[in-house]
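One structure is given below, represented as structure tokens, and several questions about it will come after.
Note that one protein chain of the assembly has been removed; the remaining protein chains are unaltered in position.
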Amino acid sequence: QEEPLIFEIGRPETTGVDVDEPAPFEPRLGGLERTDGVGLPGLSEPEAMRHYVRLSQKNYGIDTGLFPLGSCTMKHNPRLNERMARLPGFADVHPLQPFSTVQGAFELMDTLAAWLLELTGMQAVAMSPKAGAHGELCGMMAIKAAIAAKGEAATRRVVLVPDSAHGTNPATAALIGFTVRPVPARPDGTVDPAAVQAAIGPDVAAIMLTNPNTCGLFERDVVEIARIVHEAGAYFYADGANFNAIVGKARPGDLGVDAMHINLHKTFSTPHGGGGPGSGPVVLSDRLAAFAPVPFVVRDGERFRLVEDEADAARQGARPFGRLTAFHGQMGMFVRAMAYMLSHGADGMKQASEDAVLNANYVRACLADLMSLPFGNRPCMHEVLFDDAWLKDTGVTTLDFAKAMIDEGYHPMTVYFPLVVHGAMLVEPTESESKASLDLFIATLRDLAMAVRRGDVERFTGAPYHAPRRRLDETRAARQPVLRWTPPEPIREAAE
Amino acid sequence: QEEPLIFEIGRPETTGVDVDEPAPFEPRLGGLERTDGVGLPGLSEPEAMRHYVRLSQKNYGIDTGLFPLGSCTMKHNPRLNERMARLPGFADVHPLQPFSTVQGAFELMDTLAAWLLELTGMQAVAMSPKAGAHGELCGMMAIKAAIAAKGEAATRRVVLVPDSAHGTNPATAALIGFTVRPVPARPDGTVDPAAVQAAIGPDVAAIMLTNPNTCGLFERDVVEIARIVHEAGAYFYADGANFNAIVGKARPGDLGVDAMHINLHKTFSTPHGGGGPGSGPVVLSDRLAAFAPVPFVVRDGERFRLVEDEADAARQGARPFGRLTAFHGQMGMFVRAMAYMLSHGADGMKQASEDAVLNANYVRACLADLMSLPFGNRPCMHEVLFDDAWLKDTGVTTLDFAKAMIDEGYHPMTVYFPLVVHGAMLVEPTESESKASLDLFIATLRDLAMAVRRGDVERFTGAPYHAPRRRLDETRAARQPVLRWTPPEPIREAAE
Amino acid sequence: MRYLPLNDIERADMLARIGVGSIDDLFADIPADKRRPGLPNLPTRKGELEVERLLGRMAAKNTPASSVPFFVGAGAYKHHVPATVDHLIQRSEFLTSYTPYQPEIAQGTLQYLFEFQTQVAALAGMEVANASMYDGSTACGEAVLMAHRVTRRRKAVLSGGLHPQYAEVVRTLSGMAEDEVVTLPPDVAGTEDLLAAIDGSVSCVVVQTPDLFGNLRDLRAVADKCHAEGALLVAVVTEALSFGLVTPPGAMGADIVVGEGQSIGNGLNFGGPYVGLFATRSKYVRQMPGRLCGETVDSEGRRGFVLTLSTREQHIRRDKATSNICTNSGLCSLAFTIHMTLLGSAGLQRLARLNHAHAVRLHEALESLPQVEVLNKRYFNEFTLRLNKPAAAVVQALADKGIMAGVPVSRLHPGAGLDGLLLVASTEMNTDEDRAALVAGLKEVL
Partner (left out) sequence: MRYLPLNDIERADMLARIGVGSIDDLFADIPADKRRPGLPNLPTRKGELEVERLLGRMAAKNTPASSVPFFVGAGAYKHHVPATVDHLIQRSEFLTSYTPYQPEIAQGTLQYLFEFQTQVAALAGMEVANASMYDGSTACGEAVLMAHRVTRRRKAVLSGGLHPQYAEVVRTLSGMAEDEVVTLPPDVAGTEDLLAAIDGSVSCVVVQTPDLFGNLRDLRAVADKCHAEGALLVAVVTEALSFGLVTPPGAMGADIVVGEGQSIGNGLNFGGPYVGLFATRSKYVRQMPGRLCGETVDSEGRRGFVLTLSTREQHIRRDKATSNICTNSGLCSLAFTIHMTLLGSAGLQRLARLNHAHAVRLHEALESLPQVEVLNKRYFNEFTLRLNKPAAAVVQALADKGIMAGVPVSRLHPGAGLDGLLLVASTEMNTDEDRAALVAGLKEVL
């Protein structure tokens, strides 16, 4: 059965919420009453329940199967975290309540910040960024502010970005007025310090490096790169999207990083929720700490309070570059991440990183004979990157292969990213998968790979066959955008 | 993908619960330590989550589609009720806490009891029965106790049960030593007072009558039947399974009922949960009130307390027949039912009954031309009963038709019940279905009925084709019972 | 009204399609003088917010176990339930499904029931288990009826260590069925002479372990005597967690093991809903009450599960059924299964050990009080204190101080002269502070 849109089944007078009628009163809207009736149909509660339950059934989630989306870190989302985030003391407090009534909230933020600093070996953390890309923006803004403070705002306008960077990196740099200068990768998939040295100069503000990088490899020359960058008077921004591979194994602060965002939804298990909300705190080195945006929590003796404006910040010796968002950040995500960290503890977090790396390498080892590894069959970090060399001349593309995985009951891996390899397939199993689950996944991929070799092309080009939808026409969607429902023409499409 | 049993994927040393190790201590088990290792494998939390989420996906629920199971009343289960039942003040209190610490729990039980009495027009209510059948047992025990109190225990040993009764009725009567004497139904599906008159005598303890009955019809001579029963010195037990049809329209107490159980999970929306837990409070007339079992709540001035033993009950002037269960009943269900009642209020509950009856009659009216109505095309109550006369000689049975509905995305109606008609199909849409939902359901049934007429027999006899399983071999299950997992022989069945 | 999808226009359309003039025409079979105009004495509908306020106010008048030092047990125990359990049992597909009468679209329910049955049987050390009963006490009542069916005798003997409310349930049910029940007097020390009560007329002996007073019972001698006399041994376990640490009744010769499963996966809920466990030997399976799930195959040969042996059930055999029960405790058994799956043997054993350790720790702390005597030699997570004052008054005095000290035996055995006895349970929930609070509180009031 197909599920119609609410606009096709709702009725304008129907409502699933019982609201009391107020006693008669004199409105004070001053002539600005809404008169168009809004025009949104409602559903009774049982109808709404069924509608959204049925919609949900057309989705795939971590809870329903392995979700090997490289670079996205689809790990288990503990329900304890959900329960904790819903404690009235966290969920039902207003950001502008008096400080005396939210001391526990500040304590949690302060504790989480302390853990993040300990994990990363950094000196300060900006908690307010709302997502990873927002954290990137925060980090780069801090760098820009620091450069301006040194009087180099006019001269340092270039940011070095390796080819293998996340797409947000160049976008972020460009957004705040930097020019992007690409740095090519070595044949082994990592950045060559010599290439950085060649690209750097007094016009460079920063390098943006993802480490482990998007090829799933640890940048083994990262310390040397940091040295080059710092010697040139520039800053080292690290994309923390892949921090989950090295928690407890290495600290960005020890590697020379000046700023790094942390995706709480990747490394620390807050749910992805079909596209957010995320949370992207940014850890900062001594060189950047003063420039962190408002607001931030400080401790006055036994009490916590929030520094919310620049004058107050200046009294704390800070020079905030401004404000990234109203209020103080993603409290709901802070609680979840804190619950994750407390649950794992030092031993569990280190083990999680190791298991994530182990799982990725196991997948690599078990598929290396059938699928092609662009940088050779050597250890990877928490994700393993294949390219499409092995699909050459088979009539099957990376996309086809991905869609065929759907028919086998799997969410595909990340495809066509990173851009540095052709037809990329980036597999990140995460530490949440059991060996039995991986073995089944590997067997399935091997079976599919054999089917490719057998020339069973239709299994791929026509895929998915067994999903709520066959392949969708994305071109049509973009050429003739239909971005909202509009009342139907007299002859409407009936729900099947 | 198939989902294995936990015993096939779990490992004995794996656990999804982190438990602290106690400091060393001296056990006091006195030689009764368990030494066999229990032998139950565990799953980590992510594995357990996925396992049970995937199992759930093989189920059908009210939230996923129309569930027209006659006599079962699959109505909407509001999540408000779930939230209320989980308030720590209800969910996290122990049945043996001091009375002073559970006054609110008693208040809720007392309030719910008062509402039930108002809805039914009865004089007392026993709250402790754990389910409908347990309530039946309670009601019949009260009757047996009342008869014994009159010194007629040895003579009144027969219970009249109409053919159309729920199967639990005769089972209940037999369980406590009564002999069942059937009462035939009239051709119109209801009980004839004359038949009751003919069957009754000084040996009769009670009649057990379901009203509205299992044919979906209101016993229009119920008052006369009650008169006959009472005149003969017997009691009138009403099966309250179908009370949801008449809430706010008629009161069992006004009709002469002496005892009736109320399925909180039918009439008052507590969830069915794949087979319980239910809750079956029993309302009693003046003639039976004194015999209600312990425990019960009484009010001493401003405070509530529980009467838990017979001596205390005697001080209250009661003569309880005993105790049905440890503790005090299904508190979790009481809270849900109370939330339902408060939400609906007097107006909403009456409207719900009317809508339930309206929906059933609408289905009847829209299908009467294609399917056969054993008692003619006349108004029914909250459910409509078809028989299989219209399937005669088509090669399609009631069961086949039901299974074909599965392929259309519907849960089948109740089939082969009540036993009084051949190949029964009992459809109860409940008030929770919208007209649009009913129209789609009706269209589907009409389409199937046309397919029967067309002779498209395989669509039925092979059904279901599109379910997690094809038709299951129930005979094999009963002949060679396999009731638990046992470790596999060396060659084990692999998960697909 | 938010739960009712129909609106008045639709209602009118539908009445027209049905061919009646008004809704009351559909209720015409109700005698006119008995028809009601509605429910004039009850309030009208309330929004969600208002319902939350009303019920929230009632809830706030109760003291949750988690909010105080808590030592109340006697058949229901405060344990920690993982968040995953409550999340999963609220899945629409579990919560809003029915008894799996259509197995093709109920494999979720059926498979977990099969897992549940396997787990319960393994825990109890038995061969088979059913798909759950209402609770431990009703399971106990049904066990006696089953023993009568198996032995064709009608006399049950109940140990004096059996939870008195369980005993009362058995007596009520058996009394109504006109069977005989012999109840031994309360047995604080766990040393009663059960063997003397067993003879060729006895269908079963019902013994609880850990018993009401917390004593662990060695059932082997009783089992031997039962079997020699042709009777069955029914073992009752009200603290399911004890299975993790204590020799299970099945290993001591029990023929039927019934129990309360609340401790695993389920909250206190003021006494219900809980989940009754029922396990027995394979040879008695056709006399077992309650639902059973069995393995089979579908028409394509794939493994699947169905309700089976339902000829025992009332909906087929009506007045010849083994019991009148037609439901189980579905969601509670699901919670049990999920929690048990998360625990596994390793977690269960560790959790049981921690419970025992806490009880021993409490025992040691209480020994410092001269007014208190611990009566038990061996126990799991609960034991009995003899106080120098009536326990009911002590419990109330401590409750007024915000400490839930336990269950006075006089509440369960009123008039039995056991007023000085207090049942004290200690689980993984108790902290050092909780124990210190109890000891300090007792010091004050004794």
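For clarity, chains are labelled A, B and C in written order, and residue numbers in each chain start from 1.
Rule of thumb we're sticking to: contacts are C-beta pairs under 8 Å (C-beta built on N, C-alpha and C of every residue); 3 or more make two chains touch, one makes a residue touch a chain.
All figures in this text were calculated on a predicted structure; none of them were measured in a lab.
Visitor: Out of all the chains shown, which come into contact with the hidden one?
Guide: Over the full assembly, the chain not pictured touches A, B, C.
Visitor: Out of B:Thr15, B:Asn213, B:Asn244 or B:Thr398, point to the residue that touches the absent chain in the complete complex.
Guide: Candidates B:Thr15, B:Asn213, B:Asn244 or B:Thr398; residue touching the omitted chain: B:Thr15.
Visitor: For a quick check of understanding: of A:Asp192, A:Asp258 or A:Glu433, which residue touches the chain that isn't displayed?
Guide: A:Glu433
Visitor: Sort through A:Pro379, A:Gly395 or A:Gly455 and give me the one touching the missing partner chain.
Guide: Checking the options A:Pro379, A:Gly395 or A:Gly455, the one contacting the hidden chain is A:Pro379.
Visitor: With respect to the chain omitted from the figure, which of A:Pro22, A:Gly301 or A:Gly317 is a touching residue?
Guide: Looking across A:Pro22, A:Gly301 or A:Gly317, the contact with the absent chain belongs to A:Pro22.
Visitor: Which residue numbers on subunit C touch the omitted chain?
Guide: Touch with the absent chain occurs at residues 2, 48-49, 52, 80, 82-83, 87, 90-92, 342, 428-429.
Visitor: Considering the entire assembly, which residues of subunit B contact the chain that has been omitted?
Guide: Residues 11, 13-20, 43-47, 49, 53, 78-80, 82-83 of subunit B touch the chain that is not shown.
As a working rule, only the chains that are shown with their structure count from here on.
Visitor: Cα centroid separation between subunit A and subunit C, in whole Å?
Guide: 46
Visitor: Using the average of all C-alpha atoms in each chain as its centre, how far is it in Å between subunit A and subunit B?
Guide: 47
Visitor: Using Cα averages as centroids, what's the distance between subunit B and subunit C in whole Å?
Guide: Centres of subunit B and subunit C (C-alpha means) sit 19 Å apart.
Visitor: Find every residue in subunit A that makes contact with two or more other chains and list them.
Guide: Residues 18, 44-47, 49, 53, 78-79.
Visitor: Mind pulling the residue numbers of subunit C that touch at least two other chains?
Guide: Subunit C, residues with two or more chain partners: 1-5, 45-46, 48, 50, 82, 84, 86, 92.
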